[in-house]
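All protein chains but one are shown in place.
The letters A, B and C name the chains in turn, as written, and every chain counts its residues from 1.
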Amino acid sequence: MSETTEITLNELRHLVSERAIEGDTVLLNMGPQHPSTHGVLRLLLELDGESVINCIPDVGFLHTGIEKNMEAKTYVKAAVMTDRLDYLNTVGNNLVYCLAIEKLVDLDVPPRAQAIRVILTELQRIASHLVWLGTHALDLAAMSVFLYCFREREKILDIIEMCGGQRMMATYIRPGGLWRDVPVEFEDTVRQFLKIFPARIDEYEALLTKNPIFQDRTKKIGVLSRQDAIRWGITGPTLRASGVAHDLRKAQPYCGYEQYDFDIPTQTAGDTYARYQVRMEELRQSVRIVQQALDKLPLGPVNSNNRKYVPPPRSELGTSMEALIHHFKLWTEGFSAPAAAVYVAVESPRGELGVYLEGNDGPKPHRVYWRTPSFVNLQILPLLSKGHLVADLVALIGTVDIVLGDVDR
Amino acid sequence: MDAHLQAATQAIQERFAGQVSEFRDQISLIVAPQQIVEVCRALKDDFGFDMLSGETAVDYWPAQEPRFHLVYLLYSLQHNLRLTVRVPLNGNSPSLPTLESVYPSANWHEREIWDMFGVRFEGHSDLRRILMPADWEGHPLRKDYPLGYEEVQFSFNYDEIDARKPYAKE
Amino acid sequence: MGIEQKAGNMGAVTLKLEQAVNWARTNAMWPMLFGLACCAIEMMSAQASDYDLSRFGMELMRASPRQSDLMIVAGRVSRKMAPVLRRLYDQMPDPKWVISMGDCASCGGVFNNYAIVQGVDEVVPVDVYVAGCPPRPEALIHGIMTLHEKVRGEQIKDWA
Partner (left out) sequence: MLTPYVPIAILLILSTALAILVVAIGHLFGPRRPTERKSLPYESGMIPIGPGTRRMPVRFYMVAVLFILFDIEVVFFLPWAIVFRKLGLFGLIEMFVFVAVLLVGYAYAWKKGALEWE
């Protein structure tokens, strides 16, 4: 097991200020194993006492080579990989990968599947925001919020498990529709959840919003101006908290988002408290979307009947020869996609999650590039942390809301 | 094709002799490697493509002629338009000017492309490996780099693989 | 013929030193806060109110290896993380155990490629492997129960 050479001081000469070389400031590793880095993120901090002079993020401790692995699997088998990317938004990853395939091979999706996709993606957004809220408040010493958030998150995981059979990595969305239809008791379980959840959001707000300690730790901390946000390509709640009302569900609607009316919460202050408010408001908007999607849930098939790409239902295998041939071809060699490239982006809880999919007339994708929001949003951490104390850095990592599986791919 | 996008691609074609191609209503511009900074600066300042959504490379390994394609995914916030700019690169260790001056977010994208594909960026402020360990040889996402597949232990070949596997002593 | 066979199990009176030490070790085994990837989220669910690891004496997830007895490797270990994992394992005080949570930690799981260490037992000696991707919180608790059985079986000669 090779002992990798640690980064010596002179290799960082061009990054660290002169005072560090003479030894005036301390170089400290807020390293891969740290309670508040939400995973294995390493920050090399240059500290003058308590205030942060320089913060150099070092990522790659969770690099899984997913893009290389996907090139070695067929299109449908590679869908298993997508769940493990941003493990707090597994349904969203499946969605964007399947949308990219559907665009590449021009595959239609029935309306019922689109509505269920919207419901599950919004529920997954709520679950992801609950983990963000729980860990962010836990970092700022509000232990009880963590326990309350995970209590609600269990309910959403039960719903996803009811549909997909697995709590987190269900791979429920397949190219051309869904794996299978939702079970009978899906609707009233979701309605049951929607009935109790708004009151729970008020519970969290009562705990945190007017809490003076929380306000001291988050107001005017990590201010991100509108120009900087656009210049650095920031997307998602971090961008909306700096005053730019950009949300891909409204700007470039997919999966039938244009039928539902919801508004995009924005703030102008651009500090940690503004991002907290934006995300809390997004929880309420997601409840509204799920409510509307559930009321207008159309009936009908869940998979498109384009047999070239979607395997036929098992019932037909006994009777029709073509179904058997399609079934055999799809499950052995898989369908092949044209030699062209497509870029599709959706709104994940962290920002714009995009897939650049390139085929090569073969059954395996030639290149799958994941434009992940956490990788881009993490770049502004050095910018935000200038001049703050180390304790504020803990709040900053929470507010940028990164997931390391997203960053390192 | 959207009117504004039409104007943008027209202007780029005249000034930088780029070709335009379209697939499923997604426009992509093919431009020479050395002009990429001017093209992006023009697109950003004159046509409002103020956000670099993403930047990656594609490896067409057996073909040496344009072995790599650098793909820049641009997005305009005001006009809500997407544009892809592709740059063909030849040879096994190509290099082209960095885009950091136009889009600061290109810093990490380019470090990742250097780490994964071995495409060097001239003028980049801090070109180090970002995802792989600092002393790693080779660029993993290249097509000629092996997947690193390890043979799976089943019952019939369990013993000889078990002998080779480096178990950690205490 | 120990006194226990003769006088029967009289609880505290016929308690062996091993049993006392093992009882103390199993009922207050503090895990190290070491979440890597998706399994860390399931470990947090196990720690949170619904599945509550605190019932097994694991109230605190200690942040530093110096104060923890158990290292739960929750997630996939990349090549860049392996030396860090080994260093953390070495810095833990001596009665220490390792649970490899999830398929990626146990055998590389779905990722059979250059970036992932194919099984954490190449880096640290593992006591209990928990299967699942990610394993349900109950599966993790079952893994912890198995580890407790193993620790209760330890004898003094193991510690020499």
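Everything that follows uses one rule, which is that a contact is a pair of C-beta atoms (placed from the backbone, for glycine too) under 8 Å apart; a residue touches a chain by one contact, two chains touch by 3 or more.
Computed from a predicted model, the values in this text were never measured in an experiment.
Touched by the hidden chain within the whole complex are the displayed chains A, C.
Considering the whole complex, the residue from C:T14, C:S64 or C:T146 that touches the absent chain is C:S64. Within the full complex, the residue among C:N27, C:S54 or C:Q91 touching the omitted chain is C:Q91. Listed here are the subunit C residues that touch the chain not shown: 64-66, 84-85, 87-88, 90-91, 94-95, 159.
Counting over the whole complex, subunit A has residues 6-9, 20, 23-24, 26-34, 42, 44, 48-51, 389 touching the chain that is not drawn.
Keep this in mind: only the chains that are shown with their structure count from here on.
Remark: among chain pairs B-C and A-C, A-C carries the greater number of C-beta contacts. In terms of their C-alpha centroids, the spacing between subunit B and subunit C amounts to 42 Å.
Each chain gets a centre from the mean of its Cα atoms; for subunit A and subunit C, those two points are 30 Å apart. In subunit B, the residues that reach two or more other chains under the touch definition are 131-133, 140, 145, 147-149, 166, 168. Residue positions 1-2, 4, 60, 63, 65, 68-69, 408 of subunit A are each in touch with at least two other chains.
Considering their complex, residues 131-133, 136, 140, 145-150, 152, 165-170 of subunit B touch subunit C. Every residue of subunit C that touches subunit A in the complex is listed here, in rising order: 32-38, 40-42, 44-45, 48-50, 63, 65, 75-76, 78, 80-84, 86, 88, 110-116, 122-123, 133-134, 136. Contact residues on subunit A toward subunit C in their complex (touch as defined above): 1-4, 31-35, 39-40, 60-66, 68-69, 80-81, 84, 87-88, 131, 134-135, 146-148, 150-151, 153-154, 157, 167-169, 404-405, 408.
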